[in-house]
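Excluded from the complex is one protein chain; the other protein chains are retained at their positions.
And now, chain A:
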Amino acid sequence: MNIEDYISSGLIEAYVLGVASPEEMHELELMASKHPEVATAISECREQLEQYATLYSQAPPDDMKEQIWSALQQKELPATISNQNKHTDAYPISDTNKPGRVVSMYHLYRAVAVVLLITSMVFNLLLLMKDRASKQELAGLKAEQEKMNLLLSPAVKSIPLAGVGAHSANTVMLFWNTQNKEVYLSLKDLPTPPIGKQYQLWAIVDGKPINAGVYALNSHALIQKMKVIDRAQMFAITLEKQGGSDQPTLTEMYVAGKV
């Protein structure tokens, strides 16, 4: 199918209206990342729909603005406590009662917390230094053993994940044990992720991406064990924020491969 036919297939409209199936959504997002004209068609279509939705604009009741603002202040409370000095005017009750005392207690707590934190950090550092050498050795040995087991077991399927888009030069090997369904991954050929980011593996099951785990940073192991995946038609890897995301960022897809 050429791009014009694809654009006029009705898929974009279904997508924008929110009635495309997960498989279709996935497919379209992939197409949009590869073909700028598809991406443009989507945003044009969406903009028209949103212009239409905007025609329904209606002024909310007059008191809503203040009501929402005060709701936002309440909900913000836990997050802004650490900035109490800056926002004292937002806490009229404690301020008018005993402002000096509240602030000084707060400083005392903070000082105690800092001392505890530093003590704990020093201890951790000492322990870490002591343990580091032996741990590294063990991890290295374990990884090698895992790798050997993987390559030798007849139950393990090797699945190459080919680079997508700008990352077409990269290929990643995924190993899937068809018996116990364990998934192993080697990302040594992918660029080191930027600070705050992490690679995340997705199993595509019936068109839906399932989180198959994030690839640990700073690991010396050549192969990492991911989540157990019972079945999947595809695997893909995206670059996500550290700790992983609930849904894959399709514009940050690095590699993908069919099972």
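Throughout what follows, contacts are C-beta pairs under 8 Å (C-beta built on N, C-alpha and C of every residue); 3 or more make two chains touch, one makes a residue touch a chain; residues count from 1.
The definition used in the following text is that contacts and distances are computed from a predicted model.
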Hey, which one's the missing chain according to UniProt: "N-acetylglucosamine transport system permease protein", "RNA polymerase sigma-70 factor, ECF subfamily", "Transglutaminase family protein" or "Alpha-E domain-containing protein"?
-> "RNA polymerase sigma-70 factor, ECF subfamily"
Option from A:K34, A:K65, A:K142 or A:K258 whose C-beta touches the chain left out = A:K65
Which residue among A:V16, A:I223 or A:A256 touches the omitted chain?
-> A:V16
Contact residues on chain A toward the hidden chain run 8, 10-11, 13-14, 16-19, 21, 43-61, 64-65, 67-69, 71-72, 75-76, 249, 251
